[in-house]
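Just one protein chain is left out here, and the rest sit where they should.
A and B label the chains in the order they appear, each numbered from 1.
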């Protein structure tokens, strides 16, 4: 704070003021960016002029760089709007740092799709949110493939928006899917605004979460390769399995079994790279089955437990289980249905049949 | 599917066959390659299987198996169960010195899901040696390969005056004495 005090005095001399919180926010955002990407992101930001950018010395410690950037921003008298855009650029590049939750919007029966108008959407969205909450910062930014990134910093009736805990929403205009990150309290407001702005009827959570938003898109847009829908797998010979270099003195006894596992695996997971998901959670609420003498059975309460699978790349991990000999093939459909059902949070209840993951909304 | 038997076929001249049984295929492959790299005076066949019994359709082309090495990973209960299940598909004569257990993953004590006792019991129950080795390290892989070759040599009868039974009883007597 000592340092910032000195800086502000300097700014006053040049007869200029910028909100201290904005300055601090920009400084921190720059600090987050890896050194070698700072220039690139600042260029993308397009707020500082080329000559201004050239004055920045990136070969010093980041503290100093961020100071310089802030001073330049003071010259241009940056507002929180511009600062928010820089934050969006950072978060778009590092989108895998957040956990994204997927929401699906639905139309009422018989409703027609209106043609999408971006300006209209923005206007409606802002109005809807602002009518409920005055202190809120909303920023938009469009990206290729019709993705609209929305950043919302929430405040309360009496407090200014907290820029450090902004919510990110990614909406694809031609689809009913919305991806939301870091939202706790204001969900109903957001849902309302989204439904209103995109003229849908209802919205619900899909029980699908991941850090990798692109994989989530792949799943809900059904973009990844999936052979399980085609009922008959292609015969094995056609697949281009690389001929392994095996010493003739090493003889595989279970070649056929291996091939079976491979084909079963391919049926279930397909050929391509799996979408990236980090976890899957199963809430079990099933009755205890065991010896009749045991007292537990007399109680009708179900057994509750939560099973959580986590891995940096869960689906790829599951896919490699059987070939690695760590599990029998095929795996339980409960594990393999994740991309198909587009969800990784399940509740398993007592019902007939194994696969009884009930589809409950949020 | 049939029992594997140690004496149902004639031995091949100046050749020996080892069978590696375990669930971790890549590890088996690595070990097999390490065995092939070692210097030896006889021809060697390495058969690799995930579990026993072996598929019957290959019975007629499979040579006599001289030594079976079961591989157990301490981090995987599945691997232990797989080995336990496989053991019932073997001719009892194998346990006269032609079986050994290779245990990997002891080096990660905190992640072990198989108890050390279970492995020791297995060794006692089937009166077969239990060898510990971390196959991830190349040096240990080579050392393990050497030991397996040595056992194989004895089991295949290439060592005059030393039979598998003699050797296994030696090991036993060293404990009992």
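Operating definition for what follows: contacts are C-beta pairs under 8 Å (C-beta built on N, C-alpha and C of every residue); 3 or more make two chains touch, one makes a residue touch a chain.
Rule of thumb we're sticking to: contacts and distances are computed from a predicted model.
In the listed set "Mediator complex subunit 17", "Centromere protein I", "Cullin-2" or "V-type proton ATPase subunit F", the entry agreeing with the UniProt name of the missing subunit chain is "Centromere protein I".
Screening B:3, B:36, B:143 or B:165 for touch with the missing chain picks out B:143. For the chain missing from the display, the contacting residue among B:15, B:106 or B:165 is B:106, taking the whole complex into account. For chain B, the residues touching the absent chain in the complete assembly are 106-109, 129, 131-134, 136-137, 139-140, 143-144, 146-147, 150-151, 154, 159-162, 167, 170-171, 174-175, 177.
Everything that follows uses one rule, which is that only the chains that are shown with their structure count from here on.
Distance from the chain A centre to the chain B centre is 48 Å, each centre being the mean of its Cα atoms.
Taken together, the chain A residues at the contact with chain B in this complex read 247, 249-254, 256-258, 323-327.
Those residues of chain B that touch chain A in the shared complex are 19, 22-26, 29, 32-33, 36, 43-51, 54-55, 58, 62, 76, 78-79.
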